[in-house]
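Note that one protein chain of the assembly has been removed; the remaining protein chains are unaltered in position.
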């Protein structure tokens, strides 16, 4: 058991995995510029773990003194959850507002399995907990990069898994079973960092009915396993290392591949759900409890960057005292601080699962955080673009700026407020332009649960009777229902004569 | 020193104070139905204090064992701030979503003076702290109902106090001084509960310049003092006790009077600021730190009532399964829970004033809470009305419903979903109608600081350099500025060859 | 045939009709202050018709030279539709932003029946057209005040008329038929001006299925007919004639009564639909085509008043040069002008029904108008209240202002910008307060079709294939579909070499 160096981590990926990107097949995760770009988001965790400054933050020790990455540890307190948040934000700030890849989403799945396996063992007498702890041990041992596979490709969204028409593999399913293990088919989309993981933990993405029992399956597998193909998205960016023109997306790394399972064998000890369809939903929800915390944490680093870009543009354009601009900037600051406060509150007010005893961030609060920032993201973009001006899309390239024939011209004419170097203004403009692209918009809405998923979640977790009780009390509706927050209040209004008696 | 009964409290108001309401002069605070309605919001604190169930929540004991109301105690921990919040919410839930009146805003002013007087004593050698403690002692002694006077009538909003044109009294000011005390002139608007208070604590409403030094004044005074007139708003409501038609506003009690000072003498020991214009701003801001907590707390009880009304209407109309309705309900639940989370987080993460040592709720978080719920309130109303239907304004009156000639007809035709008593549906409709009135809209935007005030506050308290640092890091702007959150991060991106070395 | 005087109109209502308001029964439409208030909205049409200045606008002449109100005439051109709009707006401006009552909604129903009866006669061989023309003749003859009855009380909104559970009368239905006529039962809600009408034209409110055929019924009837009860809403307002405190709602007149039909006999010649369920939907939709034009027209007068109130408040508070305030004012002006432009465009671009030959406003445009102003109304209110300040709900009453003991004090302290009389500022504040009440909010959302109704309408009338064709062209999707706007375009992009050949 050990903390691996970046080099050791890279070595561990040389297992001949099958990767497609831009129409070419690769077996080397550094084979294409897009892969290299995406890879960095996993690498950063290993680089940080070597840094003395992050030792206390990132490294935990086992009972026998062996070091391992903190995110593999089952959280037991608000402090643990806040530390998770701190780790995530530090990495995201390092990456200019993107989540790092090898130590977050995957461990969220491990935590979900830990909780759900305890529940299953208790309720239906399985012994999945042991398998989960075996997996944890293995993940610690190899200091694994872990991805999470949950989002089935889904086909017709109005039909359940077993009711799909063209074929039955729109959701990952068990096609064969034996004493040794199971065989699975299917494909998962948007699997962040799957290409660069040592393990992918696969969970069901929704509650299942009995008819869907073949789809109630969970397992862990190496992306290098026979029968697995990793198909990479195109990405928007091509010029490796051009941080001047693409200050954000040149670090971005579209890492969200399609993972195809073609008759993949999973040994028995790596299977954590297999037909127990009643537990598909709970597993998915418990994962969400952890995973939303990631979102709530790293997104703040992105919002800080966006709001900062707007602040700089206002200043560089000489408009920082303009009231209308100030109003927009205030909204942006509220936006970022509200997102931070909500996410932090979820960690600060943990919930203990009554059955498994597992602790996780308050799911109402974390859903509020996710919904809030996603629902308002496009408004933020609009304000930032409004402040910046049309130059965000008509700015010349770095190559123009560096061309000696026109460098002085651009220095002269792209200047803003006196005292601000023109280069700084150009860089801030490039940042706004780059932050406005498709990726972050769509990822903010859909990653870690879409707006619709948040809505379903809040309906499930919120105490709606609290609201009903509040309204009934005022409206004078007496229907026999009670709620602790409202039923113990004193009667009101009371006649004045009673009050002053 | 003692906790007064409601009757004792009412007795204490019989000091001949001069009240105008609906064009008539009264000296009795129960003289007019509107006064009685407003009075209840102060009375409730005294009623609750007599309840055994609230003893632990509301009552604190002095070193000598004397009981006093907890809100007079300087908070020293997050637990104290959360208890303040709990008190405020319990009262507001009792009152159907309105703040109670005698123990919140006034004590906020006392806390502000406690902190600012310490600051002034330290920085300019005054001895205001002693006076503040004397006042606290007196307030405890009489178990006072305390109002806060801050919002000057202002005249031309584009001009500072001393630059006003028609006259110089648009902001409260010192018109005479002597060894014994000061004489003040002016008028304050929107003074909640002033009519029913034993003391009004007056604070400056803004930062002042040297030219405005006559306006840098703070003091405490009884509303019964010679030269004070209390002019009451009209209110929307007239039918005392008709809780069927006006389930919310019949409990509402417009209590926000105009307080006129006509050459009112304030003895020296009740003066807490007098010409020290540099401290006008800090006093106002420190008050806001506490006062916004009230808003963040009690408003949630109103939002619970509103959201509950929408939930009931959806169900009573048979539309609780309709997806579009569900989406709107989800938004409303997010709205209420987000407001609750933000407000609670502010209390949970207190700030210690470095100079006075005073503790108060995090002002970024509490501003986020206030801005969030105020900025989105009209959207909430719209959704609730959308769900309810036009019947919110075309519903017959209680008297129609109770008229035996048409009672059965209304029972038959105003029914909604089978199984829901028609009366329940009517009551829920009445609640929506009543919640949609002018008062709560305007109060939600303007009370405890307008949207504009929130914007100024967030600009003052937020760490804008954090945002700038985030953007500069990504944009590659190096201008010598640093920020602890960003300057300690590892360099990124690093060349792959460096990483794997 | 003649244009009646107001007095003649009032005489015509003395038919012993049964009215309930505030729990009392009346047979006199002027019997209660609320009735008098509501009555004015019908009266105004008769007052205006006596005015020489409106003769050309309001009065049309029959072939035989008899004068009648223009709104009874079937429109035949854009000019006719614009004249309808002009009439509506002039009356609404007269009434401070409210629709007048006797000549708009009712005639919209007449137009719908004119078109649909032609369609039915043609398609299924009925002779309803004759009956409709008989009705028109009668309405002209008596210069009738005409109401429209469409909104059934509905019960459980998730169930069709015939599937309701508690009873079968949640939608108006035929309970008996004979050669002489039909007998109907049921109740209609929100029937504007029903109490003051000479005729109510009843239409189905939705498309019906065969099972609902008893509910596919349309007829005209006098509200004084045996078996009809008119139950009035409570309203917010009580002080008759207090235009100072209630400048808008004292003119408002909640006129939207519940009309109950208890075994009401309708003679054969006044029945226009009876069981032909396929034509229930078309009748309802055709009515909407005309009725939305009313909404689009009169609402602009309300918006003008609201935006004007905000402009005055900004000026009276001395903030008319403040950039943030200006931005809000601009939004409000855009809001009002956009609503006006959309509504006017619908009239300017009329549609001719291919079957009946009837002309009506463009229904896409008129739906856009209605949806736009309703969807944004609460945002407008928010901005207006934000500009005005908390004083909107803490302003004293007229009686206080006129009390000589405090008149000078209020003159002094409620002053705003120098040069503006305090009374003007108070009046503007009162206007904002009064405009913010429940009624206009709910009416703006729900009257003339809810937001949901607009959404259904736009889905029905918009040319969705135009959009699909646009997207397919760009995306390169060739699926054999065509659209005239897109299929005739030249191919693009074309290779440069082809272009320059």
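Lettered A, B and C in written order, each chain numbered from 1.
Just so we're on the same page, a residue touches a chain if its C-beta (ideal position, glycine included) is under 8 Å from a C-beta of that chain, and two chains touch if they have at least 3 such contacts.
Predicted model, so just to flag it, every value in this text is computed and none were measured.
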{"item": "Residue among C:17, C:344, C:417 or C:446 that touches the chain left out of view", "value": "C:344"}
{"item": "Candidates C:157, C:177, C:268 or C:455 - the one touching the absent chain", "value": "C:455"}
{"item": "Of A:8, A:269 or A:400, the residue in touch with the unshown chain", "value": "A:400"}
{"item": "Of A:200, A:443 or A:458, the residue in touch with the unshown chain", "value": "A:443"}
{"item": "In chain C, positions touching the absent partner", "value": "6-7, 10, 30, 36, 39-40, 43-44, 47-48, 51, 53, 90, 93-97, 241, 243-244, 247-248, 250-251, 301, 304-309, 311-312, 326-327, 329-331, 333-334, 336-338, 341-342, 344-346, 348-349, 364-365, 367-368, 371-372, 421, 424, 427-428, 430-431, 454-456, 458-459, 462, 464, 466-477, 479, 485-486, 488-490, 492-494, 496, 499-501"}
{"item": "Chain A residues that touch the omitted chain in the full complex", "value": "20-25, 151, 153, 155-159, 165-167, 169-170, 187, 189-190, 229, 231-234, 236, 238, 245, 254, 256-258, 260, 262, 317-319, 321-322, 324, 377-379, 381-382, 385-386, 388-400, 402-403, 405-406, 409-410, 412-418, 433-434, 436-439, 441-443, 445-447, 450-452"}
{"item": "Interface residues of chain B (partner: the chain not displayed)", "value": "322-324, 327"}
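Please note the rule applied: only the chains that are shown with their structure count from here on.
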{"item": "Geometric centre distance via CA averages, chain C-chain A, whole Å", "value": "49"}
{"item": "Distance between the centres, which are taken as Cα means, of chain C and chain B, whole angstrom", "value": "39"}
{"item": "Sites on chain A at which at least two other chains make contact", "value": "327"}
